[in-house]
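Read through the structure below, which is laid out as structure tokens, and then see the notes.
The excerpt is restricted to a subset of chains, each kept in its original location.
Should a chain be cited, it is by its letter among A, B and C, assigned in written order, with residues numbered from 1 in that chain.
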Amino acid sequence: MKDVVFDYARAARIGLPEAVFCEGKPLETLAELLTRFGQGGEHPVLFTRLAPEVFAALPETARAGIDYHPLSRTAWGEILPRQPGGKVAIVSAGTADGHAAWEAARTLEFLSIEQTMFEDCGVAGLWRLLERLPKINAHDVVIVVAGLDAALTSVLGGLTPQPLLAVPTSVGYGVANQGETARHSMLASCAPGVGVFNIDNGYGAACAAARIMRLLYP
Amino acid sequence: MKDVVFDYARAARIGLPEAVFCEGKPLETLAELLTRFGQGGEHPVLFTRLAPEVFAALPETARAGIDYHPLSRTAWGEILPRQPGGKVAIVSAGTADGHAAWEAARTLEFLSIEQTMFEDCGVAGLWRLLERLPKINAHDVVIVVAGLDAALTSVLGGLTPQPLLAVPTSVGYGVANQGETARHSMLASCAPGVGVFNIDNGYGAACAAARIMRLLYP
Amino acid sequence: MKDVVFDYARAARIGLPEAVFCEGKPLETLAELLTRFGQGGEHPVLFTRLAPEVFAALPETARAGIDYHPLSRTAWGEILPRQPGGKVAIVSAGTADGHAAWEAARTLEFLSIEQTMFEDCGVAGLWRLLERLPKINAHDVVIVVAGLDAALTSVLGGLTPQPLLAVPTSVGYGVANQGETARHSMLASCAPGVGVFNIDNGYGAACAAARIMRLLYP
């Protein structure tokens, strides 16, 4: 631990505080980091991809005072002070995309940006999207989360004028190929102006939304 | 040429006559085949993927009496006798998908099956599909033709109860990857019961439609 | 659970009722869904990819009255009312393809469509297919299920005039590549008019057969 070089200056430089990616880190390191940053520590820090079984295995002292959310695998001790404004809509194709959709939602919550979740908007049942469209378009930025063929991206991209951020998910089997098909579909979308993120990277889309919010409400 | 072993029995066996795939065949072979089967020859034969520049380079005698269609790259001397009934809708995302959509249409015409073409139904402008949906659903079988992310497949698959046959196209660049992304998207479509064909293979989808028609109108 | 937006209208719209893909869903959600739809619930619902170890871990109350089939990993509380007619042949290369072949069979059973299973028809022992061919061809629609090189597809496609629906399976190792080689082979089949589905997707092929049956026996 003593060797980790934190980039505290990041928040000042790009407006986004440090986050700790927990996957693959040993238990002791995670325990130490949660203890140090969890309970009203020096800096608000977001922990991502912290699996439920890993969190459960941490010592009680490390988990004390931590706000942990198993589906999104995120945790924090405290969040950033509330920002002046701006709202983000998160639109997902199915409940199976929840891990990524909620990672985006929780990251926004940590960044004190308001968000609304719209799940089960998959276009094979088109009415589910269409009847919620006016509410979706009342937000400043839209994050779309989908796996399989990610067809929701092009449909929504043709119906919303807002900045649209697309997160492919690893949902599905066979040709879904751990999210590669969704990722390719989103990048090849015929709707103009859709920015794409890594597979299951709800965190990344939330950060991109935060960059836009910071511009809108400086 | 004298060594080619034709499978004339195919029509009797599976209800679909021989077709000649022209790509890569030398000019002399194509000239001989068109002369032999083109002008009221022994058997009606469909020629596929016969490029305009190849057709133009054939001797006048080989081209005489041939019905040639450059966009679909198909040709024939005569078509099959008219079938009792059945109608196929061909729905494509954009005019750029025309080569495959028209290959399907021309194959159906050769097989004497009625078809209607619905172009420019890409879902980034959703109204274009929705306002033509009742007409599309009035057909027995629907062929969907799309490139890029092929999002049209899932949307249409959720709106039509008819057998749905999906042809990915090689339209696009970069991540569209010569139709691979469209092919993967169609196979991973969240709409249930969509059969997929090789990239740009309008001929295959038309043959599948013919197999269904033969069942409906024996 | 309260947030899941069911698409009950799907049966009316496309003739196929909702199905629940169980893979990756948490135990509590599955328990709630099986309890709600399993025992004479509001709507007949098919559960797919419900692994034996997951089913075994469900509470007794959720499993009561459920018809569960481990090989196909399918379950239901009740099936649809019997349809007027039509028969589907399911032809598989080997018993190792059973998980996908029986997923197709069970989906058809749920949809109340008659089917016959023909296993072990792999073409390396060609007589096994040839001696059963007349029986296979007495069905309206043929589903072919095969892994490895899926050579059965082209052979059968050249011997049956019926609509042919092809399901690649993830059987094999090394170059079989979790079903990718079978999928590519089926899409590149030299037999005309074969529609292909995702790897192991017996459910999809059964739905496509149902779309055809609905047309034949409206």
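FYI, a contact is a pair of C-beta atoms (placed from the backbone, for glycine too) under 8 Å apart; a residue touches a chain by one contact, two chains touch by 3 or more.
Remember, predicted model here, so these are calculated numbers, not experimental data.
Engineer: If 3 of the identical protein chains are displayed, how many copies are present in the complete complex?
Structural biologist: 8
Everything below uses one rule, namely that only the chains that are shown with their structure count from here on.
Engineer: Name the graph shape formed by the protein chains and their touching pairs; answer line, ring, star, complete or other.
Structural biologist: complete
Engineer: Report same or different for the chain A and chain C interface, where same means the shared residue numbers exceed half of all residue numbers found there.
Structural biologist: Homomeric contact, different residues on each side for the most part.
Engineer: With chain centres defined as C-alpha means, what is the inter-centre distance between chain A and chain B in Å?
Structural biologist: 43
Engineer: I'd like to verify one number: the distance from the centre of chain B to the centre of chain C, where each centre is the average of its C-alpha atoms, in whole angstrom.
Structural biologist: 27
Engineer: Please report how many Å separate the Cα centroid of chain A from that of chain C, as a whole number.
Structural biologist: Computed from C-alpha means, the inter-chain centre distance equals 35 Å.
Engineer: Show the residues in chain C shared as contacts by 2 or more other chains, in ascending order.
Structural biologist: 10, 183, 198
Engineer: If we count contacts the way the header does, which residues on chain C are in touch with chain A in the complex?
Structural biologist: Residues 3-5, 7, 9-10, 21, 23-25, 29, 49, 168, 170, 178-179, 183, 198-201 of chain C touch chain A in their complex.
Engineer: Residues of chain A touching chain B in their complex?
Structural biologist: Its residues touching chain B are 93-94, 122-126, 148-155, 157-159, 172, 174-177, 180-182, 184-192.
Engineer: Could you please specify the touching residues of chain A with respect to chain C in the complex?
Structural biologist: 95-96, 119-120, 124-125, 127-128, 171, 173-176
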